[in-house]
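Heads up, one of the protein chains got dropped from this complex, but the rest are sitting where they should.
Letters A and B mark the chains in the order given here, with residues in each chain numbered from 1 onward.
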Amino acid sequence: MDKKSAVVETGTATERARSVEEMLRAPAAAPLAPLPLEVLVPEAKQQTPAVRQRVTRPDGRLHGLGQTKYIDDFYMPGMLYAKVKRAGIASARIISIDTKEAEAMPGVVAVITGRDVPCNSFGPSLKDQPVLADTRVFYSGDGVAAVAAVTEQIATEALEKIKVEYEPLTPVLDPLLSLQLETPGVHAPNPNVYWHKVIKKGDVERGFAESYRVFEGTFRTQMVEHVPLEPHSSLATWDANGRVTIYSTLGRITLGRADLSRTLGIPMSRIRIIATVVGGNFGGKNEITTEPIVALLAKKTGRPVKCTFTRPEEFTSSTTRHPLIMEYKTGVSKQGKLLARQIRLVLDGGAYCSWSETTLGKACILSAGPYEIENLHAEAFVVYTNKTMTGAMRGFGAPQVCFAYESHMDDIAKALGIDPLEIRLMNTLKEGSLSPTSQVLHSVVVADTLKQAAERFGWNGNGSKS
Amino acid sequence: MKAFDFVAARDARHAVALLAERTPTAKVKVLAGGTDLLADLKFAPTAHAPDVVIDISRATELKHISMTDEGLRIGALVTHTEIMASPIIRELFPALVDAAHTIGAVQTRNLGTLGGNLVTAVPSVDSGPTLVALDARVTLLGSGGQRQMPLAEFFVGPRKTALKADELLTEILIPKESVGKPTHFLKFGLRKGQALALVNVAASTWVDWDKQTFVAPRVALGAVAPKVIHATSAETFLEGRAITPDAMAEAGRLAVGDAKPISDFRASADYRRDLIAVLTRRALEAAFELARRRKS
Partner (left out) sequence: MTKVTLTVNGEARSASVPPEMTLLRLLREEFNLTGSKLGCDVGDCGACTVLVDGKAVNSCLMLAGQADGRDVVTIEGLATMERLHPIQKAFEEKGSLQCGFCGPGVIMSAKALLDENPDPSEEEIRDALAGNLCRCTGYTKMIEAIQAAARVEDARPTAKSA
């Protein structure tokens, strides 16, 4: 590392910029490209120059120095700390919320409840989620009140002083039970099934009739929490012209501004969201959580307010991956060709919709697997339960159905005495194949990938490795 | 955490005096390494929070590891890292090193103390079974003086010990009859590190080389009862019996009957029973193997 002085006055702009970059504390950045830029549009399957290039991540420098600022590393003069009181009960009617004792605590500056939220509902598709539960609690992690105090500890203790009177209701915890019409609606009068998709192709009944054998299997996956190392965090501060700036771990800025505009009842033009480097998202930071809360508390107190989730809150009150119950029925020819497939998916949709619509769609479209199936009927339901919200998590429904259709394929291969690799090669999608929703597929490399993978890990056929 | 009075004790006697003074009128907790106490307090409701925390981490006289005529004396403030590094423990009690190694991770072991681990007394306490298998005794210092008892009796139930309000655990003694006794410890957790044990087993035995029989065999089980227990049926069966693979396997089966495992989100009682049988057999095999290596 050469010890150039900080001020570099000689040389071209490019040379000066490069020596500033070499300084230790400046994060590395991609070298300036000479203008005009040549625009390269590669052909499908063409090896582009960028692939296989070794590039140093620009943010690695500051990360390793411990200099990267995450939201919880921000402190502002006069800043207050907010904490949210969690219901701790899966389903209940809220009879009353008494915040007087909390408000009187030394060090507590403000307390808000659902009543203080101008429009107490938001959501990426269905606007069924409250900022703070007002009359009903739909899952144990629901927030029912929030406190802003001079220290995090005082805010946490103040939560205990907030008295909430609940009328407990019977929670619905089993998605299959929720699916049945007789079960009382979680969000009555709205039905428990809050989204539904069907994909039909060909004629499954005829396909089954023509099949040599029909296989059935039910597969289940569990709820998964993202566990980003960095907990959710947001910090709100208002300026003199009625505009709010929110620093947040949120990954979708415009969606956040739209949700804040709705919940706070102010135009989007008055809302600025600044998201910096995030300490892990994986889909779990794809929607607002405490942003409207800190905005309201900052407005009420006239001071910046920061709220950071505790690790337990990450588990109880942030979104998770949908558990799926997947029922597969597949008809095959004697040689192992898939002739017909019928699928029913039930997604445990938790207390609020969140990203369930997208997850449902993806799961449904991908549920057939990367295989040519002439006759297909895939039907998917997402249902409310009184459990932690299920939302976006890397894959959005794809991993769950992959587990199902690949396990199912292995079961079929075993029963027919066919090599699991061979049965797949027999059935994979090809160049020009139609997806279940009739999209014409290009750059289809399923068979090539399988063959190369099998070769690389020494697949010797029928479950044996060399 | 909720605010508390923090008092740094100069030494063990000072700590005991502080306990005697404050416990009648306040909720008092003793702080050593903090890896159990502070972790528990972080999210505890304020009703459970202590008023006073007495820090004993500066009582350096509790940091000894010394061999005497009575046996091996280990001060309560010896950390798990120090146990793993101690030449005398590595040579004479490798099972204690193994047990310490299963606790948490490097960071936990650098702060966490043997005394603290025993006093927290969760049913799955990792340092417990090996010491119980070695017939270890603990010394308790209170305002009324000092007393000693077998570690097996010190554990009373889940998170409950025989410690009185004004008492401090000051020392663990491995009696001279157990010094160098071939012992092996096995922990089964859902991960290799930072995991609670589903089953802990420690097996310890002397060998009569002429008769090729077990002498003073001990099998201690953890995480499968409200506290660490002796698998007494297995021990009785093994005493004086010929050392054979069948005997060790049978001891494993008998140990299952001595345990009372529960089903929880980590594992079913049935699975734990399977583990007890297999791990007991393996621990006995390893202890015997150690005995053979030392003999030659």
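Heads up, the rule we're going with is that contacts are C-beta pairs under 8 Å (C-beta built on N, C-alpha and C of every residue); 3 or more make two chains touch, one makes a residue touch a chain.
Quick caveat, the model's predicted, so the values are computed rather than measured.
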Pick out which of B:65, B:111 or B:262 touches the chain that's been left out of the picture.
B:111
Check each of A:61, A:206 or A:300 against the chain that is not shown and name the one that touches it.
A:61
Hidden partner chain, touching residue among A:51, A:229 or A:440
A:229
Go through chain A and note every residue touching the omitted chain.
1, 3, 24, 28, 56-57, 59-70, 72-73, 75, 153, 226-231, 277-282, 308, 310-311
Applying the definition given at the start, please give the residues of chain B touching the unseen chain.
1-6, 8, 31, 33-35, 38-39, 42-43, 53, 55, 57, 81, 104-108, 110-111, 192-194
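As a convention for this text, only the chains that are shown with their structure count from here on.
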Could you list, by residue number, the parts of chain A that touch chain B in their complex?
153, 157, 160, 310, 312
Considering only the defined contacts, which chain B positions touch chain A in the complex?
1-3, 43, 45-46
